[in-house]
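A single protein chain has been omitted; all remaining protein chains appear in their positions.
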Amino acid sequence: MTAPTGPLVAVCLRVTDLRPEVDRLTGAVRRDPLGVGLTPADAAALELGLRLAETWSARVVALTAGPSSVDPVLREVLALGVAVVRVPDGGEDDGHGYTAELAGDEGGLARTLAAALAPFGPPDLVLCGDRSADRGTGALPAYLAHELGAAQALGLVSLSAGDPAAGRHLVGERRLDAGWRERLRIPLPAVCSVEAAGVRLRRAPLTGVLDAADRPVPVNRSLPVAAATGPGAGSGGAAVHLGGSRPFTPRPRVLPPPAGDDPRRRLLALTGALAAHDPPTVVAPADAAGAADVLLAFLARHGYLPEADGDAR
Amino acid sequence: MSAPRPADRPSTPRWRGISFAERMGTVDFRVGARAHITVDAEVCRSCTTRACVTACPANLFTPTADGGILFNYEECFECGTCYMVCNHEGALTWTYPDGGHGVVFHHG
Partner (left out) sequence: MAEVTEVDAVVVGAGPAGSAAALALARAGRSVVLLERGPFPGSKNVYGGVVYGRVLDGIVPRWWEEVPVERWVVRRSTMLVTPTQSLSVDYRSAAWGEAPYNGMTTLRCHFDAWLAAKATDAGARLVTSTVATGLVRDGTGRVVGVRTDRAGAEVHAPVVIACDGVNSFLAKEAGLLPPAAASHHTLGVKEVLDLPAGAINERFGVQDHEGVDVEILGCTRDIPGGGFLYTNADTVSIGVVVALPQLAASGVRPEELVADLRDHPGIAPLLRGASLREYAAHLIPEGGYDTMPELVSDGLLIAGDAGAMTLAAGLWLEGVNFAIGSGDAAGRAAAGALAAGDCSAAGLASYRADLEGQFVLADHKRLRKAPALVLSERVQQRYPGLLCDLAEGMFTVTNPTPKPGGLRLTRQVAAGHGVRLRQLAGDTLRGLRIFG
């Protein structure tokens, strides 16, 4: 089914824990190998790749960088009749090298993936999910486009082959603010990242799954693994990056409904417009522990911390 | 007819600081496209016991103001409690979610 030559569609998959725990203080990511899977966006990228390949009679290759613990997910991709290449994680197979902290060195990862793709010939299209669940920044496709010298269109909600009469190209749509969408005409070769919108990944046939169960996932070990140029390379969490984490949001505080018959008074009570306010307090405790105590007392006084439970969260 | 509104939903107080939504938020659900359980609200209208509302550990069954039952399949444990306690023939159709979807326990 895969011709040795002809158009090539490559799909870059980030196979990782779908529900990683991000430490709110340090940004460190804790991953559970059992939680690995394709994010809906990566699954959409693969499905779109398969559809476009059918349209163009193209070959499909799926690329990923990661430890051997992601192989069960890749076998499911193999079962779809897609060629798969895994670039092993830097160093020990189950250690998290440069793929652990994507934010650390996406340029290096892009170089590695582009090199892994080289044996298949120049791709007409590279598809990615828009970002990974474990603090991915969504910047990898841009680096890939740079490496491959391709056009780029990121964060698409739909992607299809354009009318061949106008030359081979793609048509994609992207969200804008206020419900607007922009439609893009994308020349080839291109790198596109897509959101999980509109499509679900097809399921592999049982024979494909049984067939893939006996096959090892091809691993490309010949690459300059770890692409040891970036700050995140092989560092296993040495650097702290807070770029992808969200700030802690306190729980909403429940206010009793204001009493009184007069709507104006109720409104005033609710907004506190005419009420007396505590002036801002400037505290200057001597040490960090003292400052923490003052802050905790403030939060507790204003109902943001559960009372009495103490350390029960 | 307007959409049924939830009514006298059983209270779900914050046990030891955990709301029910937070409790369910600890569970990994890989939601499939197909609703694996469907509820026939017409049959439920004649039901007085409403056993599913009490017993479903994921609290997925909500009585509506018009006497029916509102059901969401997304956060289902696939335990089988609802069809076991339901005494109305045909009120529930129960299947497993499509392979690979549904609840995934990491600390079962």
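Here the chain labels run A and B in written order, and each chain numbers its own residues starting at 1.
One rule holds in what follows: a residue touches a chain if its C-beta (ideal position, glycine included) is under 8 Å from a C-beta of that chain, and two chains touch if they have at least 3 such contacts.
Owing to the predicted nature of the structure, the values given are computational and were not obtained by experimental measurement.
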item: For the chain not depicted, the shown chains it touches; value: A, B
item: From A:175, A:203 or A:266, residue that would touch the chain that is not displayed; value: A:203
item: Option touching the unshown chain, where A:214, A:262 or A:287 are the choices; value: A:214
item: Touching residues on chain A - with respect to the absent chain; value: 34, 37, 72, 76, 203-207, 209-210, 213-214, 310-313
item: Hidden partner interface residues of chain B, rising order; value: 10, 12, 15-16, 18, 20, 22-24, 26-27, 30, 49, 51-52, 54-55, 57-59, 77-81, 83-86, 95-100, 102-108
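The rule is simple: only the chains that are shown with their structure count from here on.
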item: Distance between the centres, which are taken as Cα means, of chain B and chain A, whole angstrom; value: 31
item: Touching residues on chain B, where the partner in the complex is chain A; value: 16-18, 28, 30, 33, 98-99, 104, 106
item: Chain B-facing residues of chain A, complex; value: 18-19, 32, 34-35, 37, 200, 203, 306, 309, 312-313
